[in-house]
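All protein chains of the complex are present and in place, except for one that has been dropped.
Let's look at chain A:
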């Protein structure tokens, strides 16, 4: 473009009432009661950490992570009617690398626990976890199952537990909002017990089982060792 003033439009061409109103009262458009209260000094003073926590708590990206029955209610929580997005935390991201919060919606079994740990590890810090349903608390109705991990807390730390089988969407919304509150207030997650970690096979303590599997598993392969006898 050759014009000297490329940002000025020709007013004679497009004039509508709305447009007029906006052009005349330029600065008012973003005005609000709050802004007026500040008067002529448009600055506020706050602690940087506090401000950042407030940002964090007000915009949470969830991980799109479905495991079992609870994930159906989780979908309903995201979708119409319950619409978790109203509270600033409803955008499910398919990739763990874009997510802040993981809702664990279901029963964790032996084959899945290492994968869940891996997905959790891939999320960037700071990350938070909401455990949804009885299964993530204790194994729920399947606690006796030979293959079931007795609670997600055995594998990853959990910030908020939402009980129920399945919890209603309202309950999940409450749990997530509580988490947001805590994040905004800068409350740290409780220290939790995680007996099961991903380890390299060669780092396991040698015992009968490890010896037996030695020719099946490579030394540097990641494994999770379950100790069902000591589970709660």
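Assume a contact is a pair of C-beta atoms (placed from the backbone, for glycine too) under 8 Å apart; a residue touches a chain by one contact, two chains touch by 3 or more; residues count from 1.
We take it that contacts and distances are computed from a predicted model.
Engineer: Which of "ChsH2 C-terminal OB-fold domain-containing protein", "Ribonuclease P protein component 2", "Anaerobic glycerol-3-phosphate dehydrogenase subunit B" or "NADH-quinone oxidoreductase subunit NuoD" is the UniProt protein name of the chain not shown?
Structural biologist: "NADH-quinone oxidoreductase subunit NuoD"
Engineer: Which listed residue (A:92, A:131, A:151 or A:175) would be found touching the missing chain in the intact complex?
Structural biologist: If we include the chain that is not displayed, A:92 is the one touching it.
Engineer: For the chain left off this view, which of A:33, A:47 or A:81 is in contact with it?
Structural biologist: A:81
Engineer: With the missing chain put back, which residues of chain A would touch it? List them for me.
Structural biologist: Contacting residues on chain A, toward the hidden partner: 64-69, 71-73, 75-76, 78-81, 92, 94, 96, 106-107, 109-119, 141-142, 144-148, 165-166, 168, 198, 201, 204, 207, 209-210, 212-213, 216-217, 221-229.
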